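Just one protein chain is left out here, and the rest sit where they should.
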Amino acid sequence: MKVEAPATLDEALACLQAAPLVPLAGGTDLLVHWPGNLEAKAGHYVDLWALDELRGIRRDAEGLTLGALATYWDAIRDSRIREEFPILVQAARQVGAIQIQSRGTWAGNVVNASPAADGVPVLMALDAVVVLASASRRREVPLDAFYTGYRTTVRRADELVVAVRLPDRGNAVQTFVKVGSRRAQAIAKVGLALARSEAGWRVVAASVAPTVVRCRTVEAALDAGDAFAAPEDLLPLLREDVTPIDDLRSTARYREMVLARVLWHAIAEAA
Amino acid sequence: MSPERGSYADPAVDYHVEIAFTLNGAEVRIRVDPAERLLDVLRYRLGLTGTKEGCAEGECGACTVWIDGLPVDSCLVPAVQARGREVVTIEAVDPMRLRPLLESGATQCGACTPGVVMTALWILDHPDLLETHTVRELMAGNLCRCTGYDGIVEGVLEALEATRDTEREPA
Partner (left out) sequence: MRSPVPRGRIREVRFASGLDRSELVVVDHRDLTGPNEVLLIEPDQPVLAADRVRHLHEPVLLLAHPSREALRRAVAAVEIVVDPEPPVLDFTVDPPPGGVQYGDDNVLKRLSIDKGDVETALAGAARIVEGEYRTGAQEHVYLENQGMVAWEEGDVLVVKGSLQCPYYVLKALGHALGRGPDRVRVVQAPTGGGFGGKEEYPSLVALHAALLARKAGRPVKLVYERGEDMEATTKRHPSLVRHRTGVDVEGRLLAQDIEVVLDGGAYVTLSPVVLSRAIIHAAGPYACDHVRIRGRAVFTNSPPYGAFRGFGAPQTIFANERHMDVVAAAVDLDPIELRRRNLIENGQSTATGQVIDDGTDRTALLDRAVELSGWHEKKAAHAELARRHPWRRRGMGLACFHHGAGFTGSGEVVLASRVDVAGLADGRIEVRSGNIEMGQGTLTVFTQIASEASGLAPSAIALAEPDTARVPNSGPTVASRTVMVVGRLIERAIEDLKARLGLPPDAGGDRFAEAIRAAHAERGEAPVGTATYQPPPGVEWDETTYRGDAYAAYAWAVYVAEVEVDLRTYTTRVVDFVALQEVGKVLNETLARGQIQGGVVQGIGWALMEDVVLEDGAMANAQLTNYIIPTSDDVPPIRVTFEETPYAHGARGAKGLGELPIDGPAPAVVNAVARATGTRPTTVPLTPERLMERLEEGRADVA
């Protein structure tokens, strides 16, 4: 294994331009089951952890900027985030436990592209934009256009995520529900982030499709003012938006039913 | 830097790098293989076997140490990332601080205990955490199969109570 240790972002981007290295942030995804992972241990990495310019959370007129090394714990300890974007804190508190929150980054969660992620759905519900940079250019991609399929993204091999930005807008509704096998330290069997602003409703679901997804059919119905008498009434719409499967952790049927039920109750409580 | 593709696991090539960091208050300088985790360096290179490995997947917390004052799972930290940081392990803990935990039954087999202690002492050092969190939430990253957690939670609460009492007493 080889690890490059750039001292600045520019150096890091230069490394990436020269070779398709694997970026290493908090390591809480990359190092799982590390000892037996011969393939990963034969890889070539670029360590971002020392790049202080990527650290921290900034607030400006346009909104909130999570640096690429901003961790869950950074968000949990930020009282303004707690007030303005409570679902970020709710989601962060449900990511692993303190040992993961202290090292896991929002950007790592985004790039890792797990359909069961907890950071991604709340960011997506708040219309987050992913800021990508390479040695030659910078671009911004809305998070809901970042994923191209199961664990694939639009990120090119020479790019780093340098920040995740959230627009400044009042969100009248912010709800996050994570359904795991236990209360703490669990991978979501179903995740739901719900938000409502002047941009309309956002309904984002996790663990029910190859990527975290916006449920646009449901959003459209809510924007049109449709009402639903029972959770089951949401199922036909949800089936347009999600495609849950059976796996080691749960069943497709459970995921679909429970998504409908938590969504229905969340809408009812938001009303 | 070397731009070539391929496998970086050639036994004939030496990939070691030298890193320096503060360990339990003292400066450490050591050559590490980048594939080594902080846990490996602590246990197998530096002989600090107090930190335990229970899962190698960040679930059990037996490998908890502090980096720059925050609890982390050392099984998920590449050793090279310790560079320039301040690492504290169970070996640095003052045994007197363990008393309330011992008395409340916070340990049985002891396999989880080094990690439990590192998280528990971090809570005790930051009592303001309990304004937003419960002890049970903060301890959730340390699995214990023996105690059922009551002994641990009570130990932390009693130790907090004891510190408050001593603080209240005029010096």
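Letters A and B mark the chains as written, and numbering starts fresh at 1 in each.
Rule of thumb we're sticking to: a residue touches a chain if its C-beta (ideal position, glycine included) is under 8 Å from a C-beta of that chain, and two chains touch if they have at least 3 such contacts.
Every value quoted in this text rests on a predicted model; they were computed, and no experiment measured them.
Considering B:111, B:129 or B:159, the position touching the chain not shown turns out to be B:111 (whole complex). For the chain left out of this panel, the touching residue among B:18, B:68, B:103 or B:161 is B:103. Here one chain is not drawn; of A:162, A:179 or A:209, the residue touching it is A:179.
On the side of subunit A, the interface with the absent chain consists of residues 32-33, 35-36, 38, 41, 97, 179, 181-187, 189-190, 248-251, 253-254, 257-258, 261-262, 265, 268, using the contact rule stated above.
As for the chain not pictured, it touches subunit B at residues 11, 35, 52, 54-57, 59-60, 62, 103-105, 107-112, 134-137, 139-153.
The working rule: only the chains that are shown with their structure count from here on.
Measuring from the averaged C-alpha position of subunit A to that of subunit B gives a distance of 27 Å.
Residue ranges of subunit A in contact with subunit B, taken from their complex: 1-5, 15, 18-20, 24, 26-28, 31-35, 38, 41-45, 47, 49-50, 73, 76, 93, 96-100, 102-103, 183-185. Every residue of subunit B that touches subunit A in the complex is listed here, in rising order: 1-5, 7-9, 15, 17, 33-35, 37, 56-59, 61, 64, 67, 70-73, 75-78, 80-81, 83-84, 119, 122, 132-133, 137-142.
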